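Input: a single structure, listed below in structure tokens.
Taken from a larger complex, these chains appear in their original positions, while the remainder are omitted.
Think of it as A and B in the order they're written, each chain with its own count starting at 1.
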Amino acid sequence: MFIKNEFDIQFHLSMPTPMMAMLHLHPAVEAAVRAGNELKVEQVDRETKIDIATSEYHDVFGNRCTRFTMPAGAIRLSGMSVVEMEEVADPIHTHAQQAAVEDLPSEVLQFLLPSRYCEVDQFGPIAQDLFGWMTPGWTRAAAIRDWVHEKVAFNYKAARPTKTAMDVFMERIGVCRDYQHLAITLSRCQNIPARYVTGYLGDIRWPYGGPGDFSAWYEVFLDGRWMTMDARHNEPRMGRVLMATGRDAADVAITTSFGNAILTNFFVDSYEVLENGTRVPPLPGIVMEEPVVTAMNRAAADGVVQGLAE
Amino acid sequence: MFIKNEFDIQFHLSMPTPMMAMLHLHPAVEAAVRAGNELKVEQVDRETKIDIATSEYHDVFGNRCTRFTMPAGAIRLSGMSVVEMEEVADPIHTHAQQAAVEDLPSEVLQFLLPSRYCEVDQFGPIAQDLFGWMTPGWTRAAAIRDWVHEKVAFNYKAARPTKTAMDVFMERIGVCRDYQHLAITLSRCQNIPARYVTGYLGDIRWPYGGPGDFSAWYEVFLDGRWMTMDARHNEPRMGRVLMATGRDAADVAITTSFGNAILTNFFVDSYEVLENGTRVPPLPGIVMEEPVVTAMNRAAADGVVQGLAE
């Protein structure tokens, strides 16, 4: 199975601004790349496009990172890649065992610690009350994922960059990354190493829901290896294309600009292609309700509507 | 000058649900009411509209409150009022004095204390650093208002019902109530009693910006009486029609439902009329930019863009 990924992200800048980006596929996927996987950075506000020089490095988590200085004006970051993947949905490892902490590989231990959006040091009793009585291993890890999926409602409008697992636990509303942060935090509290993943997740062999997006999911360390979990979708999916892993979203921001970068365009897609590059028609889609949920409605779930003046 | 206020708010309910509402004008405005000021509550999902019985009471702040039980189905809360007001914009009392705490009337003291969205107990040093060196009284009170107005950006999408003054101070973005909460908190920290106000604020003799809304502003207690402040608009305005006052938005929610009430319609308007009821044409309007600011842009102001996966 071949999957093609594309992105076209544009910013407007009023002055030259350094940027870090994680827009390549993860080195672990390198062998599966059949085409592309270049990051093109251009200044596009003149009649002629000008390529911007970039340099690459690997961060402490092994991710492939790019840095460059965006000149003032309109900047485009674009690229595409084709990868070959097995036609296998996220596996279910019902009997996967959770290692005792003393038996975990040393490099995995950091994924038990608190991080910016995962207040492991605050969630201990909450996690213990909810999941402490369960069978360790896959059963408990999957229960955490299911609980988060069940309790949190999706809403794009509820996104904010400073939202932590604790915020999600209280507000019970969020976007992809928020689901994963809460699940990661609860997993770590139960001594299950958990790390955050960004990548592509199109509607591959799945009812079509519109152009894709970068997505976030997470991985738990059971049976001596990392296993995919997704508290947002919570369905075995095909076609996850790995870009970066870290302790949480603070480690793997798609782009980080050191200055005021106004996002003017954000296009991402990921879809199946034939070996010759022809796009495989998507499955019949599902109606995506435009969520009318405003802040007033959000409160309703709590039993109290606070009228928001203005 | 005559001002007409209207509202039509509708909810859908899956089961009977009690509600508290503050949709009358404030008793202090009673003498100026020329028409209306009734709250009509109806079940409207049948062919025939059914009136819902309500009862009234006054809360500890002296506001006129209504309570009733909404039956399941579609419910409409509607009403209108006409008030006669002087053609005077918010006055500027440059020389207004700040009383020593020991000289404040006892009933005003509660407006120095912390409340749900105003963490007076946390802001002391921050307020002291920013404003402690200023001349007490109007100068300092107005400086607090100006600072908040200057530092916080307006964005409907940044609203959430649990947002406190501290959240606003950090995020520097919010809606009307958020501006006032931060300004109230900083004022109290400087021993200036401050209370939260809800009411109508149409574009009265002001460039037209579309149908109005309930608005929030605040009042500070100087020279022995309450004086209007508005950290959101920060312009002397005419036509503020008072509905309720309290320590913060928790005390004066327009509606509070004890159950899951889905907001389906929210129309509010406030405009000038002639004595015969004819609407005075609005002034030429201003273009309201549709704010394209997404969560990614918000972060930009901080110098760091965190890509929001999904």
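Rule of thumb we're sticking to: a contact is a pair of C-beta atoms (placed from the backbone, for glycine too) under 8 Å apart; a residue touches a chain by one contact, two chains touch by 3 or more.
Given the structure is predicted, the values throughout are model-derived calculations rather than measurements.
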{"item": "Complete-assembly copy number [criterion: all chains share one sequence; 2 shown]", "value": "4"}
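Operating definition for what follows: only the chains that are shown with their structure count from here on.
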{"item": "Separation of mean Cα positions, chain B and chain A [Å, integer]", "value": "38"}
{"item": "Contact set on chain A toward chain B in their complex", "value": "157-162, 170-171, 175-177, 198, 213-216, 232, 249-250, 253-263, 266, 294-301, 303-310"}
